[in-house]
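Only one protein chain is missing from this complex, and each of the others stays in its spot.
Here is subunit A:
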């Protein structure tokens, strides 16, 4: 352990000329060992292109700062890149004149289309998924994970609309986070929401270690940034646009902290007033680095053990195989119809026959019974 501390101190010294004790304190201050991100776009239809672009730009920043695809759950409610209305297929742009393609060449979407529902979102957060769900669709966080949750779409005072057909309320979201806390599914959680009246969504939180940011206060609308005339829709929302510009300057070893994040997009740029909530966060926001949530801590263990690989033992088959005839016409014509398994008669049929028998015996009297038995 001492060797480990010394090696990390040496690393820190090579990066910045600070006092070793201060560096060590900074290194061990956060307490998380892995990072996760849940990025959700809840809107469908082509005119909501900007919500998909919002989510993809946060995805791009988070991947650039080190979180791997296996630790990102990306939920996009509609497909904009390969939409038939997209004049440049397989691209989603965030800046006009098609400067930056946030879709990229290496994207992995975990939940897409009709799968993005309130139920699936809450199941991902709380971990109550059916057993056959693949790993890429699960949030496998533990009590030392820092999670970033980003939601965007159309919302109102106290709710967020999913795909034009259902809503999630702020009470449900707060309860989901409390379930996560009770099951020790996070160490610290950063919640960012970019919708109209977004601040209402974090009003009801009551679990510890939560920090929340919203793009607008209650009663205000979040506005979109700029349209692109070639694509024909608005490309991004203002808050996420300036958030993306801010994150583009962050690199994995940056020391920028949360107070800088709160200053992103003041009223002059955003028209709405972004809000934040830090009373549930146990640390001082100034001591929480941006890379604590947007970047990734990789725990690498180097081992010098060798492992012997055993070779598989194979058995040879002695029978001869052959390919099957693809359309054996004579076989198909003479195929006997499948013998259906005999099932006992349905309840309806049984009831019907009982009724018929009862009526028969009622009409003709019980003395006929002895003729039958």
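FYI, a contact is a pair of C-beta atoms (placed from the backbone, for glycine too) under 8 Å apart; a residue touches a chain by one contact, two chains touch by 3 or more; residues count from 1.
By definition in this document, contacts and distances are computed from a predicted model.
The complex includes a chain that is not drawn, and of the options "Presenilin", "Vacuolar-sorting protein SNF8", "Phosphatidylinositol glycan anchor biosynthesis class T" or "Autophagy-related protein 13" the UniProt name matching it is "Phosphatidylinositol glycan anchor biosynthesis class T". When the missing chain is restored to the complex, the residue among A:45, A:181 or A:262 that touches it is A:45. In the full complex, subunit A makes contact with the omitted chain through residues 44-45, 79, 81-82, 88-91, 103-110, 112-115, 130, 132-137, 163-165, 309, 311-329, 332-333, 335, 337-338.
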